[in-house]
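A protein chain is absent from this complex, but the other protein chains hold their places.
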Amino acid sequence: MEGVFTQTLVSGILIGFIYALIAVGLTMIFGMMDIVNFAHGEYLMVAMYFAYWFFVLFGMDPLFSLPLVTVLLFLLGVITYYIFIRPIISAPMLSQIFVTFGILILLRGVAQYLWNADYRMIPQTLTSGNVSIFGVYTGVSQLIAAAGAVICNGLIFWFLKSTKLGMALEAVSEDKEAARLMGINSDRMFALAWGIGIATVGVAGGLLSSFYYVFPEVGSNFCLMAFVVVALGGFGSVPGAFIAGIIVGLVEVLSGYLIAPSLKFMFVLFLYLGVVFIRPQGFMGRK
Amino acid sequence: MWKFLRVFFAAVMVLSFTSLACAQNEIRIGVIFPLTGPLATTGQGLLKGAELAADIINNKYNLNMPLAKTAGLPNLKGAKIKIIPGDHQGKPEVGMAEAERLITQEKVVAIIGCYNSAVTATAAQAAERYGIPFLNDSSSSPSLTEKGFKWFFRTTPHDDMFSENFFIFLNDLKKKKKITVGPIALLYENTLFGADSRKYQEMYAKKYGYQISGAVPYPAKSTQLTSEIQKLRSYNPSIIMQTSYTADAILSMKTYKDLNFAPTALIANDAGFNDPDLIKSLGKDADYILSREVWAKDLSAKKPMIKTVADMFEKIAGKPMSGDYARSFTGMIVLADAINRAKSTEPAKIQKALSETNIKADQLIMPWDGVKFDPKTHQNVLGKGIIVQVQKGERYTVWPFNLATKDVIWPFPKWETRK
Partner (left out) sequence: MKKGLFVFILFMCILAAVPLFLGDPFVCHILIMTMMYATMSIGWNVIGGYAGQVSFGNAAFFGVGAYTTAILLVNFSVNPWLGMLAGCVLSVGLAVVVGYPCFRLRGHYFAIATIAVGEIMVVIFTNWDYVGAAVGIYMPILEESFTNFEFHSSKIPYYYIILCMLVFAIAVSYIVEESRLGYYLRAIKDDPDGARSLGIDIQKYKMIAFSISAVLTSICGTFYGQYVLYIHPSSTMDLMMSIHLCIIALIGGIGKLFGPVIGAFVFIPLMELTRVYLGSEGQGIDMIIYSLLVIMIAIWRPQGLWALFSRGDK
């Protein structure tokens, strides 16, 4: 029995890392420019399709196509910024919400048009199979994905705190005017933030594609979780998202195992509501 | 404002006058499936199945099934079937509206549909109101034929019958292979289909003397099923009976493997486990899954006609025939047969002819004993399920034993012993 419990715990932490990785781009974009990207999950879907097609057309394992997918998603993020986001950067919140919602529906529509509603999955990858560590079983792909998530989150954190470019990004998000006076082009910084934010979902999508199926609405499976993670960790906080991701993963798995699987989402959402009511800015959010 | 109103009402007017005058020698049949939305792939295939049946009816083919050898319906001067498709997107109110649109605008004489049980419920109510025969080919919720509808007929067996099949299969297997069956645990998606399946599985387990050690419902669209499968494991089952749609079927199989959990057998209740995408996605990890089916290509070993039809389907649809598509095909044949016997397109006569339907087993591409509707519920009483097993990436019929082309592999091998 104890073994089963440890096993559940490990699974929760592993999926939590993935949530954190998906959430980190969302939280970064929000922190920079106060826009919630409701289409975030759809970019994940696009990344998963890219990984899938790289495999089908060129036989590339998702692990190898990962850098390509990341670069493509980075470009997609930058393009999205210039076409859709720049015009509404200082528009009221409602317009911003609807533009990102529009992107959500647009990407789903395009995916359905191009690739129809079939469920697709890469059958065998280099990382297929499972391993047992101290009696705890886990899929190799999940392990690699979790490791990738930790590395990627660490890199983003390091980038924002310790590189010149990252600090410029932070400066813009703190105070646009002051940054401008310091000679930082905020427009370009925003584009960069979108690029990086979407590129991180690209990493997540590439990693997920080796053990999760893809179809046009796959984004919605993860998106709600990502929102909860972001809000819980505090909009704009990278370490907050990391911790919140693990907490959400654990709550989901443990409530599912100990109480009732069909109610597991409810517990996650209640956790979210509970936390935001007591501390509206989340664990580590700035006010 | 005025301009807008004018334009808008012009549009509405155009819409309302689009109803075409029916050509004389044409029998218009409405076919409502989820042609767009999440179930679009299945819906399109279902439509293709019905279209293939219409083609066989409308032209001469040398097949042993009703109306194949003649062109059109002989009793109606060779009138041809024309399919009018409708799309319900999986939404009950849309299904209802489509049924009404097809009846009132397109003047269809009968309707086939709708796959999703919840949508069939509302669309059948609409048909009931207008007094138009409604033939349900592929919805398996038992409640549909319990409402005493007059115009509603169902050709496919429902979950009640299918669930009983599981236990008859286990009994047969016990006799044949001298196996013992331990406790059974259920895993199902918490929707109409899953909840119904659980109800009947529990009922028949009791009746046939099997022990159910636990039931685990899970929400659709899960990002992971670890906790569900851990819970399932804690019930210590020797057999898992699972009801899932494609996405969760794929995910659960991955999770079984990742957690190294292999029960003696996994018996799935159709749906996702019979989707061709499942084997494509899982590769050899899909092997040894047992699944309740309504149809399998290898049934052609006993009925060669099945292969002919399946090949024709693959040619027009670009994908292999499946149980769902075979059912929409059969639905159309049954309906056309009734219209032919009614010698009329009057709804009441079609309704009467449908209730007198008696098609023999050898004229069907299904493993059924025939088609004959219960006089009260209008459920086909001769329907029957089969059980297939995935072996080396292909599905083979393994039960009933007289239709089987392969022997059951039992138990489900442990993951580490598989290559």
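Letters are used for the chains, namely A and B, taken in the order the chains are written, and counting of residues starts over at 1 for each.
The definition used in the following text is that a residue touches a chain if its C-beta (ideal position, glycine included) is under 8 Å from a C-beta of that chain, and two chains touch if they have at least 3 such contacts.
None of these values were measured; they are calculated from a predicted model.
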{"item": "Sole contact to the chain not displayed, among A:F58, A:Y82 or A:F98", "value": "A:F98"}
{"item": "Sole residue of A:V71, A:L106 or A:L165 that reaches the chain not shown, by the stated touch rule", "value": "A:L106"}
{"item": "Sole contact to the chain not displayed, among B:I27, B:L47 or B:A296", "value": "B:L47"}
{"item": "Full-complex contact with the absent chain, from A:T6, A:N116, A:S132 or A:T163", "value": "A:N116"}
{"item": "Touch residues of subunit B, complete complex, unshown partner", "value": "1, 4-5, 8-9, 11-12, 15-16, 19, 35-36, 40, 44, 47, 85, 87, 89, 91-94, 96-97, 100-101, 104-105, 118, 121-122, 125, 129, 143, 147, 190-192, 194-196, 217, 219"}
{"item": "Subunit A, residues in touch with the chain not shown (by the definition above)", "value": "30, 36, 84, 87-88, 91-95, 97-99, 101-106, 108-114, 116-117, 216, 224, 227-228, 231, 235, 260, 262-263, 265-266, 269-270, 272-273, 276-277, 280"}
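Rule of thumb we're sticking to: only the chains that are shown with their structure count from here on.
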{"item": "Cα-centroid distance, subunit A relative to subunit B, in whole angstrom", "value": "37"}
{"item": "Touching residues (chain side subunit B, partner subunit A) in the complex", "value": "37-41, 190, 216-219, 221-224, 226-228, 230-231, 233-234, 246-247, 250-251, 254, 257-260, 275, 277, 280-283, 415"}
{"item": "Residues of subunit A defined as touching subunit B within the complex", "value": "1, 4, 7-8, 11-12, 15, 18-19, 112, 116-121, 123-124, 130, 132, 137-139, 142, 211-213, 215, 217, 220-222, 225, 252-257, 260-262, 264-265"}
